[in-house]
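Attaching a single structure in structure tokens format; questions to follow.
Note that this complex is displayed minus one protein chain, with the remaining chains in position.
And then subunit A:
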Amino acid sequence: MTATEPAPSEADSERHFERYFEDVIARDQRIEPRDWLPEAYRKTMIRQIAQHAHSEIIGMQPEGNWITRAPSLRRKAILLAKVQDEAGHGLYLYSAAETLGGDRDDLTEKLISGRQKYSSIFNYPTLSFADVGVIGWLVDGAAICNQVPLCRSSYGPYARAMIRICKEESFHQRQGYELLMTMMTGTEAQREMVQDAVNRYWWPSLMMFGPPDDDSPNTAQSMAWKIKRHTNDELRQRFVDMTVPQAEALGVTLPDPDLSWNADRGHYDFGAIDWDELKQVISGGGPCNTERVERRRAAHEDGAWVREAAAAHARKQQQRKEVAA
């Protein structure tokens, strides 16, 4: 054939695919790999999934910090399993990102060069073993609030990864709460450790839901694409409402004098969040940003020889097989 074929067919098929994409979203079905996607949807989805994957991977560090110093074999086994889960969650998510053409090496490179972000919460230090419990209760509790609606995200592989992750997060939250209950029945010093950890982690946990709705420019598009199902403020309120009775049952005080039940709204009111702190931590100025990224970089670089050796071994085995055949 010569190049005289009429060109409009391409534009027509583009419109056809776009209608198909919009129709799938409107009918609340899932977008699957190899479907035609608007480029902006692909980019947003890769960025969101990568940022989530990075959070799981970096999230291994604050708690990993306590594995060697866990107070009993039982707590050590639990903590090891939990940190291993975080690695697993990161890998489910990198796997989902790859279905959109995101390359794993490239994503890791973007994380360790600071071009992609991860959850602000992991830039806070874990100063005592009570922090392990509070991270399970509050941080994983907030993550569950965020993630349960993502099980219905419009992008199929992401939604399926979230289903697996949510099931496992439930273990994370419960082990944390149980750990804290144990400490609360201990000595006065142990109770103080728990209260101190709650004081330090309460506000950063509320910040995990992101900026307030009137300062969250991407929310509208993400909701239209059904990547996101609820606004940041809706999820934050849900988390506060769930957590207050849990704090009461535990016997700790949430460090907010403005926290009170509002019968008219049917929700708890809570005090103003320090958004400047969130901005500062997100932009690299948190207490542990440098340490976390450097640790990840060192692990990646120290592991290079293992990856190379495994690849060389695989090549050699392949060659032997070919010679034998």
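Heads up, the rule we're going with is that contacts are C-beta pairs under 8 Å (C-beta built on N, C-alpha and C of every residue); 3 or more make two chains touch, one makes a residue touch a chain; residues count from 1.
Keep in mind that, in the parts below, contacts and distances are computed from a predicted model.
Asks: Of the candidate names "ABC transporter substrate-binding protein", "CoB--CoM heterodisulfide reductase iron-sulfur subunit A 1", "Ring-1,2-phenylacetyl-CoA epoxidase subunit PaaB" or "Proteasome subunit beta", which one corresponds to the UniProt protein name of the undepicted chain?
Replies: So the chain that does not appear here would be "Ring-1,2-phenylacetyl-CoA epoxidase subunit PaaB", according to UniProt.
Asks: Which residue, A:12, A:35 or A:274, contacts the hidden chain when the whole complex is considered?
Replies: A:35
Asks: Which is it among A:92, A:129, A:209 or A:270 that touches the chain not included here?
Replies: A:92
Asks: Can you tell me which of A:26, A:263 or A:304 touches the chain that was removed from the display?
Replies: A:304
Asks: Touching the absent chain in the whole complex: find that residue among A:47, A:76, A:104 or A:297.
Replies: Counting the whole complex, the residue in contact with the absent chain is A:104.
Asks: List the subunit A residues touching the unshown chain?
Replies: Looking at subunit A, the ones touching the missing chain are residues 32, 34-36, 81, 84-85, 88, 91-92, 95-96, 98-99, 103-105, 157, 160-161, 168, 304, 307-308, 310-311, 313-314, 317-318.
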